[in-house]
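Note that this complex is displayed minus one protein chain, with the remaining chains in position.
Naming follows writing order (A and B), and every chain is counted from residue 1.
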Amino acid sequence: MMKNQDTMSSHKKILVVGGGIGGIRAAMDLAESGRDVVLIDKSISIGGLMTQLDRTFPTNNCDLCTISPRLSEGGRQERIELMTMTEVKTVSGEKGNFTVTLSQAPRYIDLDRCTACGDCYKAFPECVTFSPGLDHRAPTCMRYPQAIPQAYAIDMQKCQDVEALENICKAGAILPQQELKMTELDVGAVILCPGAAIFDPSGLDHFEYEKNPDVVTSLEYERILSASGPTQGELVRPSYGKNPEKIAWIQCVGSRGIQKGAASYCSSACCMFALKEAMVTKERFQDSIETTIFYMDIRTFGKEYEQYRERAENEFHVNLLRSRPHSIVGDAATGNLNITYTTDNDGLSKTEAFDMAVLSTGFCIPDDIKDMALNMGIELNAHNFAKTDVFSPVSTSIPGIYACGLFESPKDIPETMVQASAAACLAARETHPAVNTEEDTTKNLPERDVSNEDPKVGIFICDCGLNIGGVVDTQSLADFGKTLPQVAVSQVVGHGCSKVAMDIIKQTIIDQKLNRVVIGGCSPRTHETKFQDLLKKAGLNKYLVEIANIRDQNTWVHADAPQAALQKAQHLIRMAVTSVKCSHPLTDHSLPMNKDILVVGGGVTGMSSALSLADQGFKVFLVEKTAQLGGIAKNIQKTIEGQTVPPFIEALSKKIVQHSSIEVIFNAFIVDHTGMPGMFKTGLQIAPQMYYRQIDHGITILATGALQNRPNEYLLGEHPDVMTQLDMDGFLEKTPDRIKAMGTAAMIQCVGSRCPDNPDCSRVCCQSAVKNALRMLDINPDMRIFVLYRDMRTYGFLEDYYLEARKRGVIFVRYEKDNPPEVEAAEKGVTLSFVDPILGKRLSLSADCLCLSTGLVADDESTEDLAMIFRLQRTRQGFFLEDHVKLRPLDLSTPGFFVAGTAHSPKNIKESIADAQAVAGRAQALLAKNTIELGAAIARVDSNKCAACLICVRACPFDVPFINADGYSEIDPAKCHGCGVCAAECPAKAIQLMQFEDDQILAKLDGLLERMVA
Amino acid sequence: MITAERKPLEEIIASVKPFQRILLVGCNECVTVCAAGGRKEVGLLASALQMHFMTEGKTIDIKEITLERQCDPEYVEELNVHMDQADAVLSMACGCGVQEIARRYREKPVFPAVNTKFMGASERQGVWAERCQGCGDCLLGLTGGICPIARCSKRLLNGPCGGSTTGKCEISPEVDCVWQLIWDRLKALGMQDRYEDITPAKNWQTGRGGGPRKIIREDLAE
Partner (left out) sequence: MEQFEPVVVAFCCHYCAYTAADMAGSKRLAYPANVNIVRVPCSGKVDAIHLMKAFEKGADGVYVAGCLEGDCHFKNGNTQVARRVAYVKRLLDEIGIGGKRLEMFYMSAGMGERFARIATEMTEKIRDLGPNPVKSALNKKKGKAVA
């Protein structure tokens, strides 16, 4: 299947530097695609910046539950070797063949032995860290329960009595002799996602950050909001401990070159961050709290982010005040923060008192990351971020070394996820996937059929050292277990999760022919998989085990009442026994995987993803509805960075057409679609003869692009001197003489965007305007250019070009949404009339040409058809709706379906290419396996009982059930998420959720309450 | 669909109080769909009754069973095996089902557990609204597919009364004036002229006015 084997060094690992959300994504994608990964992080557990956020925009969810399986998968994945407290020292060699040296600081803890019991922390809090969680300053909800690895770390320098510390650990996990370890490693590729630091506002004395506790950074404010933060989720002023009534956010602290030491770029995420914090404040605390955001331009340019801003203003009444405050001065007498600022309309200086101020501090690259990069020899840009190219957005200057996430440029989480998958896709090309990517089942005994046996339960009680054993008498608990009906074995097994105990349990299951197992131990959240694997090894179906959580939810919380704890442990064991008796063997659903790929759309995105996958030997069908490749990018001559686009498209198209693994089908329309994940069939109708053809495929990539918006505004299409920015792009290239002859040009931003018809921001138009203005000046330096805008959204490094345009004399004039410019045709060119907000006067301007920044809109007609045929969701504006806006930005809700490029939302070429590579990365993770795994927790309908009432159809949060041709509800196991809402709502009791069937739940209640009512 | 809703528990309790062994019978048709008397409601009612009697220091035997359709004798026949062990039957079906059981088991007291309400449609999850009164002479063809008999408080046949204001009925601002709906729909269809046609006084003989009704399909009936 794989080509180019000779150029790939097989079995080489891939090094991923940085265990934040991006690093985890990249490592997971690589591991799933059969590559071995070493994931290193310099802190003591992985998770990075995102784990410090209380909630994330635009959903305002904590997203813990979405990230947590990810993190624990990260810890579990057998192909990922996790090295914490580790930094990369040197890198030598070349693509496919690097040698890296890693230095791992001593943790002084044996990770294999540490059970995270916390005894050492209790006795020696001064030298033991469990980074997150127990440290009350640590911000979030999510750090502790999900911390990977789940173990402590020790600061030996602070330890007074090493021997006593060693003795306190019952597991013998403390290793005072551990030393700094240097490791040399051969790797095929390196992915850098070390993240970034947050700008330190200490030096800005006019904001009194250092002096006044009520001035905090946005990340600190996040911790105040957080339930497990220092105030346990109470919103109080750090100074007084009283509830604040007025809070101000100050944007662009450390960004856009505003303050001393600030970077010149825009940090991209802070506007949304501030809006989110203001909204959550209103929502969670009191609506009466006044929230004001002081901003320069509100940059809500992401997918549907503009609607988020609308909501903040209109529903949550967050005040948005366009102003750059002069200072924050604390008033010792009143305790207020006096913020002095000026606004456009009157130009007068005002002072307003607030209770708290939040500084929206931006991202910057800290010295240690810069040094690491320079040590490796990769080129950095002027701002010390990794230098990348428009056409290869995640490739550094050294082939084989990739950069993603914040280290590449300031960005938010979805874009980080995209780049991580893109980097994984490219890095995977340097190494060979392992031959067998399926689960290793050789250690398992063949599964014993227990369907005709009466339940024979074995109970195994962990003492977990003193964690359980120190509170309750585990032996008496085991004796109690023996008294329960149908229990054959009940014994204490020490540390149940240790290898020794696991062997004992396994052997007992086999020898005693047990067919149901109860573990009395810690949380099934962390250990269920481990014991399920054990059952498989012992020849039992893995769903025949039940874990009674007698540690986390019993001995740990009832240590003060051992008698009650013992009684409760008995209840929990009895509940587990009655329930496990009702369990029955289940099969994890899996479907065979067809490895061919259907890419819909032959633009830059479609071509790039097709090429990425075809280069790895996969067969790709590229379906294009027109007669040529290139899409909307054919109309673009230059990028803002100055690269010429046509040669790139030409070269790419040529590669596509000539590629032996790619079949391009022109003039084709998709007309039907059937099948299930892993094996789809899609029907095409191909012009001009309109003949029908069906394609079998396992992956579908939607890269159908977007359309240039051409609203009927400002004489567009009526006047020869009025054109869109995209028109101007070509005009500049083809008729420079006409530019030379111009005296004045005007541009109007947000035409057909951010308006009732199209409430979204088109993202690309501000950069297009700046790009075209600069190109005009290159041709005709004496030209006067006016840009009428609402908010300039030149995010990230694009800010540099905005700055340059201003320096070179382009005049930017703001207009209000309610008072847009007016345009009339003149004898020559057009006449514009608009209100200048600073002068407060209406001005009029004659321009030789008018460029309208109209942006992109969804190709509503084709996305509507495709959404119907493929049964996919769309946004209100007609873009495809991803499965999870934050963490799975390009995955669609049906496994095997992806969206990339402008079919997802407006974006530029660089972003589209990153998307294209990312979906290829996501796809290759699925393609590495011969089956798609769907788990067992799915809802099943008993057709005999179903009344076809539609209640499940309406109640399902994911629109999965439907009434089938036979007239009863059908739930596609491939699509069911396993929540059980349908089962709970069904009025005919015709639906059961596997693993959590009603009789199992009722049996638990029986087990708990059977002695209550005889 | 026939809609129903559970009676107040007090009333149900009073009806079954004298009995020790109760056969609680649901129906898997209309009352399941309108969440009034399907398998789930049967379970809930059984549990509620059981608990109530327990608080009075008494346990009763409740046998739960849900028939495919209580208004067909063949399905009701399935109760035979349980009837011996029952002192009374509590039916969660519509009035048709209750009566079918009463007809079949003449010696057993049967009590309804639901109030049968109307023939209606589900407006959305959990909301059902009246749509048809079974007048026996359908005139929906004249009224743009919207029934003035079921949905006009006064059952007017020729346009709204004087109580129609801003599209709402004088009975309640929650109730649409059905004649407004009819007019809007006719207008949308370009069939305003239909509104001009006078519908003569309705012959209620085809409805309940003619006494209990029966349908006989001669080709099917034996």
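Throughout what follows, a contact is a pair of C-beta atoms (placed from the backbone, for glycine too) under 8 Å apart; a residue touches a chain by one contact, two chains touch by 3 or more.
All of these numbers come straight from a predicted model, not from anything done at the bench.
Novice: Of the residues listed, A:Lys456, A:His571, A:Arg775 or A:Arg790, which one is in contact with the missing chain?
Specialist: Among A:Lys456, A:His571, A:Arg775 or A:Arg790, only A:His571 touches the chain that is not shown.
Novice: Going by the contact rule already stated, which one of B:Leu44, B:Ala121, B:Leu139 or B:Cys161 would touch the omitted chain in the full complex?
Specialist: B:Leu44
Novice: Among A:Thr86, A:Asn212, A:Ser226 or A:Gln917, choose the residue that contacts the chain missing from this document, as touch is defined above.
Specialist: A:Ser226
Novice: Please pick, from A:Val253, A:Ile413, A:Ala937 or A:Val953, the residue that touches the omitted chain in the full complex.
Specialist: Among A:Val253, A:Ile413, A:Ala937 or A:Val953, only A:Ala937 touches the chain that is not shown.
Novice: Considering the whole complex rather than only what is displayed, give the residues of chain A touching the chain that is not shown.
Specialist: Residues of chain A in contact with the hidden chain: 59-66, 68, 116, 118, 133-134, 140-145, 226-228, 232-233, 523-526, 549, 551-554, 556-561, 564-565, 567-568, 571-572, 575, 937, 955, 957-958, 977-981, 983-985, 993, 995-996, 998, 1001-1002, 1004-1006, 1008-1014.
Novice: For chain B, which residues touch the unseen chain?
Specialist: For chain B, the residues touching the absent chain are 8-10, 13, 40, 43-44, 47-52, 54-57, 59.
Keep in mind that, in the parts below, only the chains that are shown with their structure count from here on.
Novice: Within the complex, which stretch of chain B touches chain A?
Specialist: On the chain B side, the touching residues are 28-29, 32-33, 35, 38-41, 43, 54, 66, 122, 124-125.
Novice: Per the contact definition, I'd like the list of chain A residues that touch chain B in the complex.
Specialist: It comes out as residues 945, 947-951, 954-955, 986-990, 1013.
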